[in-house]
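Take a look at the following structure, please.
Of the protein chains in this complex, all but one are displayed in their positions.
Going by the order they are written in, the chains are A and B; count residues from 1 in each one.
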Amino acid sequence: MTMMLMKRFLILILFVNTSFVPAFAQSKALVFQSDFGLKDGAVAAMKGVAYSLSHELAMFDLTHEIPAYNIWEGAYRLNQAASYWPAGTVFVSVVDPGVGSERRSVVMKSKTGHYFVTPDNGTLTFIAENLGIAEVRIIDETKNRLKNSNESYTFHGRDVYAYTGARLASGIIRFEEVGDSVFYDVIKLPYAKAEMKSGVLQGTIDVLDVQYGNLWTNIDKKQVQELGANVGDKLIVKILHKGNVVFQGEAVYGNTFSAVEQGKSIVYLNSLLRLAVAINQGNFAEKYKIGSGGEWRIQIRK
Amino acid sequence: MTMMLMKRFLILILFVNTSFVPAFAQSKALVFQSDFGLKDGAVAAMKGVAYSLSHELAMFDLTHEIPAYNIWEGAYRLNQAASYWPAGTVFVSVVDPGVGSERRSVVMKSKTGHYFVTPDNGTLTFIAENLGIAEVRIIDETKNRLKNSNESYTFHGRDVYAYTGARLASGIIRFEEVGDSVFYDVIKLPYAKAEMKSGVLQGTIDVLDVQYGNLWTNIDKKQVQELGANVGDKLIVKILHKGNVVFQGEAVYGNTFSAVEQGKSIVYLNSLLRLAVAINQGNFAEKYKIGSGGEWRIQIRK
Partner (left out) sequence: MTMMLMKRFLILILFVNTSFVPAFAQSKALVFQSDFGLKDGAVAAMKGVAYSLSHELAMFDLTHEIPAYNIWEGAYRLNQAASYWPAGTVFVSVVDPGVGSERRSVVMKSKTGHYFVTPDNGTLTFIAENLGIAEVRIIDETKNRLKNSNESYTFHGRDVYAYTGARLASGIIRFEEVGDSVFYDVIKLPYAKAEMKSGVLQGTIDVLDVQYGNLWTNIDKKQVQELGANVGDKLIVKILHKGNVVFQGEAVYGNTFSAVEQGKSIVYLNSLLRLAVAINQGNFAEKYKIGSGGEWRIQIRK
């Protein structure tokens, strides 16, 4: 056998094999988030659109139980989970009360190489700050929209976002083909940062760890260190709603729930390394009727 | 090297490679729907049965939150989502209050090439009409039933439907091997069609867009056009429960929610291009205590 023949064989072998390679190489995760709930066919319609475009996508759900129209919570949950996914992952987030209005539909690429396909209505508030913005492109719906969906004005999750996200994740289009790049910041919801004022840590209850009723605040680990709190210290916790004191009490600062007896309150750093308040095996929010959002403030002192 | 040797090599190469081809070629989506809820292990038992038959299936959920025993809503949700999936997709739908009784277990192939594995109890009402019936086969449980499951009479979702659906989707059996073909229509739930009567559109509230409290009716786009409604028109909406007027009021006809101020009512074409009623960023069903089903009628006039 001559070298020429050998080369032919090599080419043949590689050709036959490379027909499989792209599927693996380009196969990326497509992660969905919405406020659609799981009771109807909306999420499945989005996944059907995506699967029709590529059978090789790895599809996952972040959550579909964002409270209806609650962009703040959508922004929070996206930030809670996205950084645990590898670069290249495409997130489709649809909390879209302004669907069909003039709000922009965008894909944001973060500095970490994650992609976020979403209405630009505040959903990107935290993730843009946390991961950094590499580039934002406005979705060109003349190219990136489900065929024959133009008469539907109320389900861009299916017709625009799932469609564009699936094409991007599967490699049918590159990021550059999403639409024009824009030199502007994404829309951000207003929010206050936590601060230390005359020895008192002052922050907001951003969100509830809903399943357990724990309170998750915007006070970070460094601020807790400024307070000089050490594991085992007793801290004074005050919670205000619209300026009225709703709860005041002592709680131990510990690493984890079991640092206190069952039924006792504890202050700890949660899985995002922010200050949180819980009852060991209880439900703090339910017991003391605490909610979350800008009107719910928390003060912590030694 | 002789040609004979070359051929041997070719055969070897192709053989080694084709061992992967079928998995890709036959890999099809298997989409589950049920009224099982997500609180226990029932859905996972079905998927375990399917995964045991083939590791190459792409499994998805339509919804498992169909209200218990509610065949109507199962039929509606199946129709809401199925057409967004590619031909060849196998749907397993199990809302099966008559499990273990004489109701037939079937696989319906639609004219669009989708497969529906289900008890024939009305679940196929809308999808049969929408996609058309190509052929119906009765599942032969002597062949298409999980081994050693004969003592269980109450979980055909696991023992018959998931098992048959997974075998069909993975290519272990062909459609012809499901069981005998039958020349009869599938069982259909009775339902009224919407109609125009003396200038008034009269229809039924088929289902709620539950997460947002929007009302989805059976009035289609063509009928709205017959009414001569144009975007921006004010329409009179009347809702009756068992013949009693429950709501009467004006609402703007628009393309999308944001066509009216927040908190105002709107009439629009939903994502299935049927007439729907909503409150922009509100919950119409909750505010006016509206339900869905045959006893809930709606009238629309200019």
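Note that a contact is a pair of C-beta atoms (placed from the backbone, for glycine too) under 8 Å apart; a residue touches a chain by one contact, two chains touch by 3 or more.
Predicted, not measured: the structure shown is a model, and the values here were computed from it.
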Given A:62, A:128, A:178 or A:252, the one touching the chain that is not displayed: A:62
Chain not shown: contacting residue from B:158, B:274 or B:297: B:158
Touch residues of chain A, complete complex, unshown partner: 1, 6, 9-10, 13-14, 17, 20, 24, 27, 29, 31, 38, 58, 60-65, 77-78, 80-82, 84-86, 89, 207, 209-212, 221, 255-259, 268-271, 273, 280-281, 283
In chain B, positions touching the absent partner: 1, 5, 9, 12-13, 16-17, 20, 23, 35-45, 47-49, 51-52, 55, 59, 68-69, 97-101, 151-155, 158
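Simple rule for what comes next: only the chains that are shown with their structure count from here on.
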Chain A and chain B, separation of their C-alpha mean positions in angstrom: 29
